[in-house]
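All protein chains but one are shown in place.
By written order: A, B, C, D and E. Residues from 1 in each chain.
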Amino acid sequence: MSVEDTAERIQSMEVRGALRIAVTAAEAMLSEIMGGADIPSLERSAGVLKAARPSAVSLPNAVDYVLYLSRKHEDENTRIKRVEGFIESQRKARQKIAEIGSHLIEEGDVLLTHCNSTAATSVIKAAHSLGRKIRVFATESRPRYQGHLTYKDLSKAGVDVTLIVDSAVNFTLHEKNIDKVIVGADTVYVNGDVINKIGTSQVALAAHVNDVDFMVATESIKFSPQSLLGIQTQIEERDPREVADFAEQVFNPAFDVTPKEHIHQIITEYGVIPPEAAYHILKEHYSWRLEDG
Amino acid sequence: MSVEDTAERIQSMEVRGALRIAVTAAEAMLSEIMGGADIPSLERSAGVLKAARPSAVSLPNAVDYVLYLSRKHEDENTRIKRVEGFIESQRKARQKIAEIGSHLIEEGDVLLTHCNSTAATSVIKAAHSLGRKIRVFATESRPRYQGHLTYKDLSKAGVDVTLIVDSAVNFTLHEKNIDKVIVGADTVYVNGDVINKIGTSQVALAAHVNDVDFMVATESIKFSPQSLLGIQTQIEERDPREVADFAEQVFNPAFDVTPKEHIHQIITEYGVIPPEAAYHILKEHYSWRLEDG
Amino acid sequence: MSVEDTAERIQSMEVRGALRIAVTAAEAMLSEIMGGADIPSLERSAGVLKAARPSAVSLPNAVDYVLYLSRKHEDENTRIKRVEGFIESQRKARQKIAEIGSHLIEEGDVLLTHCNSTAATSVIKAAHSLGRKIRVFATESRPRYQGHLTYKDLSKAGVDVTLIVDSAVNFTLHEKNIDKVIVGADTVYVNGDVINKIGTSQVALAAHVNDVDFMVATESIKFSPQSLLGIQTQIEERDPREVADFAEQVFNPAFDVTPKEHIHQIITEYGVIPPEAAYHILKEHYSWRLEDG
Amino acid sequence: MSVEDTAERIQSMEVRGALRIAVTAAEAMLSEIMGGADIPSLERSAGVLKAARPSAVSLPNAVDYVLYLSRKHEDENTRIKRVEGFIESQRKARQKIAEIGSHLIEEGDVLLTHCNSTAATSVIKAAHSLGRKIRVFATESRPRYQGHLTYKDLSKAGVDVTLIVDSAVNFTLHEKNIDKVIVGADTVYVNGDVINKIGTSQVALAAHVNDVDFMVATESIKFSPQSLLGIQTQIEERDPREVADFAEQVFNPAFDVTPKEHIHQIITEYGVIPPEAAYHILKEHYSWRLEDG
Amino acid sequence: MSVEDTAERIQSMEVRGALRIAVTAAEAMLSEIMGGADIPSLERSAGVLKAARPSAVSLPNAVDYVLYLSRKHEDENTRIKRVEGFIESQRKARQKIAEIGSHLIEEGDVLLTHCNSTAATSVIKAAHSLGRKIRVFATESRPRYQGHLTYKDLSKAGVDVTLIVDSAVNFTLHEKNIDKVIVGADTVYVNGDVINKIGTSQVALAAHVNDVDFMVATESIKFSPQSLLGIQTQIEERDPREVADFAEQVFNPAFDVTPKEHIHQIITEYGVIPPEAAYHILKEHYSWRLEDG
Partner (left out) sequence: MSVEDTAERIQSMEVRGALRIAVTAAEAMLSEIMGGADIPSLERSAGVLKAARPSAVSLPNAVDYVLYLSRKHEDENTRIKRVEGFIESQRKARQKIAEIGSHLIEEGDVLLTHCNSTAATSVIKAAHSLGRKIRVFATESRPRYQGHLTYKDLSKAGVDVTLIVDSAVNFTLHEKNIDKVIVGADTVYVNGDVINKIGTSQVALAAHVNDVDFMVATESIKFSPQSLLGIQTQIEERDPREVADFAEQVFNPAFDVTPKEHIHQIITEYGVIPPEAAYHILKEHYSWRLEDG
């Protein structure tokens, strides 16, 4: 598909999900490379693609890394091989996370998860399919009840899952002897702070005070190179009617920020890392330099 | 009304609400006293009334205090006068709390409340009617949405109120510069811990970490003399269908316990106290001795 | 002196200092009692005196307690004797605090104090005069440098004292192995929070984190009965020129509030108490009931 | 027995244990009263008894309270009856604590205890004899292995008990999902701090961080009236050979101080209290006034 | 200028300021390289320069990096180009920090700064010149009142700035709803701890407890390679007369250490990093290996 078409499909949200956006954009760049595009032309394409959804953290990560590989490898074959390798690694990321994360779930563990994260549920299901006897508490995650998806997904996979309201987290952590909390991420800042669904910061706070491990599972493509530049994600405020339709005043933020101090580790496709290694991952796997910014 | 009829109305929950139960039971005891009942007979009546709802913390407080006054004052007129005085003080408690609490709400304060507590909203409305410009964030309080009542009640009174989901508490505390949190109580333990609607403990934890004052407004009749004896309230688990009807496994606790360390002060009809003075109040105003237990 | 003259001298700040205000007002009431004033007349006098300086916490404590004693004891001789006893106990309070507090200062202790509190320095000097070898660090206490008074006062008494800037507190606590911090109080709230000179709250915070005992020395006459009613002291903002005369914008608050969680104990003339016992002291020694408010 | 003989038996440690010392001394005072001793004579006896073991916190509590009762009741019969009542209440204290404390131990609880406290083990055994299925971890409590006594005592009573080394506390709290920690006390300070066997403060700290309830079980006779006066208990340093005989330098403190912030509640014969109510108990049950000090 | 002359100007403090020292020393090395100096000769020059001010953290960073580049690139032209590039990057560092940091200051932010850091004020002024409406509180920073410079500098730039005494920090953070604290650094340790003007550690502690973001703005040339070797900076004690001239004993430390746990992020010319990435920066941008130490 052409770069323009891809950009349009990303903009119209026909292509959505951090990983799919990254892979689709990288593939559009790969087509250009295969078609013999030179560096200035690839830079233009990169610009078009990144403009399609300025807030998507995976987009500049993918597009700029393809550019970086293209600049580094002048030989076309090597260039194509490396870009293909990068795309392949993205495709396998979730499976890798599930594999690695499953080692962190032990026989008899009681887990708690918030909202509905494919990375987090993949880890849980991988542990379950290894035969570990585990139990999961899932918050309903108001206002959009994404916790219902988590409940259904885990139930279908045969995992013992129990639903709770968001207000019952602190009580459940204590009363049900939760061993570990595992959630996903929307964006990981360079300093290790994690942006995720509203409520995540108070789940992490309660886990911290109850001395329960709090883990984040996420593909590294969600690590934010913009945060290296000090650019912060604006927390989106959503339609009040998601919360209640009778009320004239509703404050309905979609996300919040969990500070690094409350995160025990992050499970990525490149291994388990402390949150502060977000900086390292951006340098190591996306070759980010400020000059590229 | 007879003691037996009163007991039945309490048991059938025709009479409900901590304060109404206390007043109704004390009135039934007062009828007996007026009818010339002697101490052994009053002790029997007290037993019948207390058995009507063993978990209601206000019931033994009221009934046993009437017994205590009856034992102390042999002269019938004095006895009646003192019991009437006690009943009167209970009736005025909420108004007194509103008055005292309103002093703690300052011009320009941004408040947050959880669930729907008449004591807490009375304080807020009293401050509003004194002309203070305040703003309130109210949690919806899943699963029963009691926060909608709070929203409507405060709106109707002309208070600037905004609804949020329970997961947005930590974010709102920080982002909206909340000055104070005020909630009600179901039961106050002798050591100062407070039992209240599920979610209160995590609101208090977030307030503690954000350095926001956390206040409880409650009539002293809810202070638990049983906790002096080590008897703890069982946290009631409610109908799973309140949370979701499709799910087979739901954990739906109705209350949780907020530790005294997270409570800045308690507003009672006898004044503002530190939570640890719960012991003092039980001694001073309900004349509790272990021997009475 | 007449009640009106006394009120005027208090209002004009000719009489100042919490203790002197309390004693002078009580003496004016005593004159009235000796002159045979009846209760309604004493109530009028109390009103006049309390209006002279509405923010002085010791004023209602003293005046209302004299009223309480007058109501309780109808016999004139007893009445006079009790009021004299109360005035005498106030006069001896500081000496008593010094005596009690000196037991808490051990051989070899390194202390830190903030601002200039006579109660706190009395404790230090009493320990010194018992022959204990101690060392004191005194903050200079900008903007008015009251720490210089502390330095001179302790030096003159032969105590080994060293001056530091306010910013050096945290470093000094750690580097000089401070054993205990001791400060005075302007007002003690009923829940145990303490209002004192600006900076006290950050000294207490640093002491808390460095696991250093933080003690307050204060006469009980400074415990606030108004706080029982929810009435909070307004933090006075002082003349900007105290801080700098070139700047157009200066924020110069005179006091701050130290939360009870950071106070290890309070030394009063009635003994060492936990901060939460402020409620008890108001009830026990000033016979405060909300009805008196 | 004569006051002098009793004093000698206390001094020679023939009579030991806080409770036995208190009861024996009170009985010696009672003999004097029965023999018609007047107040000055009783004051002398009190002096002799208190000098027998100046560091025993229960001794002045018992002796001075008998003096207080004697001063209050001039009629000999009443005087004797009240002193007998006091002695009787001391005798029943432990049984009362066991009863009250047993309510705080719930079905399925996993407990941890440190050292060997009869009050704490009485609570555990009372809960066990009510048929509750509980499990206990007992520290060995170096250097004197008092934990072995705890292990044997609980084993004999049929309680499921497991021994651990003192270093395994933090790990065990987390790994074995401990619900509650219960220990005894040597002395309770007026501000709520508790002196107990060395190691108690770090058990409490770990419990605090792991969000595990930390409870103290103790007779109120161990509450320290001296601490009201600022007099602190010196932490005794014991024979180095208890720790190792080859080492020339051993630091072997017998006790440490657990701060009130880490204590959830104290179980006394007068009910469950917050640690800060120690002040209240001294006032209420031992009628302590500073003037008596 | 010759290496010897440069060393002398650094020693005599004619050249001062971390950045100027680094640039001047690197330029002296560059002259040598341009003059055809070989590696042994450059090593001698490096030794002379580093000895000129052993405590200046930017000196070994600059000099040793020039050495490293010289060893790596044998070709003289490349060598010169790389060293020039390094010097250029140092010169642009502050501007880069201002740019990056300005993204972290949001419309309506209320900031607090301590002492006078050009990096921190550059960030503030950059945000202001982007049209963001911000407000700044500046501590006076006793004893040398560097806060007055900050006040004047920001005022002149049109920023709304208010002066406070150092003791008012905790109160101001709470009362004025401070959003972010931003300060500079003297030295950043390899583990992320930051040495800065006395008082910084207590500002950071108060920010931590008030849940306010604490940011450090600093050129990476201040990251300490010596700390990798375990060598710690001695905290300089300054002239007592800076504090008061009447006092014989004054403790006047110039700096303190803020622990990494209280630092949210560090703004460097290479981007925003968590404090723990100090290690990474030393490796990545200064090519530090222990063998070079």
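Simple rule for what comes next: a residue touches a chain if its C-beta (ideal position, glycine included) is under 8 Å from a C-beta of that chain, and two chains touch if they have at least 3 such contacts.
Computed from a prediction, not measured in an experiment: that's the story for all the values here.
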item	value
Neighbouring displayed chains - absent chain, whole complex	A, C, D, E
Listed residues D:Glu27, D:Glu43, D:Glu106 or D:Asp166, member touching the removed chain	D:Asp166
Hidden partner chain, touching residue among A:His103, A:Lys133, A:Lys156 or A:Arg241	A:His103
Hidden partner chain, touching residue among E:Gln11, E:Ser55, E:Gln95 or E:Asn191	E:Asn191
Residues of chain E in contact with the chain not shown	190-192, 227-232, 259-261, 274-276, 278-280, 283, 290, 293
For chain D, the residues touching the chain missing from this view	114, 137, 139-143, 148, 151-152, 155, 160-172, 175-176, 197-199, 201-202, 205-206, 209, 235, 240, 243-244, 246-253, 256
Those residues of chain C which, in the complete complex, touch the missing chain	174, 177, 209-211
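One rule holds for everything that comes next: only the chains that are shown with their structure count from here on.
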item	value
A-D, C-E or C-D - pair sharing over half of the B-D contact pairs	C-D
Between chain C and chain B, distance of the C-alpha-averaged centres to the nearest whole Å	34
Chain centre separation in whole Å, for chain E relative to chain B (CA means)	55
Multi-chain contact residues (two or more partners), chain B	209, 261, 274, 276, 280
Contact pairs between chains, per stated definition	A-B, A-D, A-E, B-C, B-D, B-E, C-D, C-E
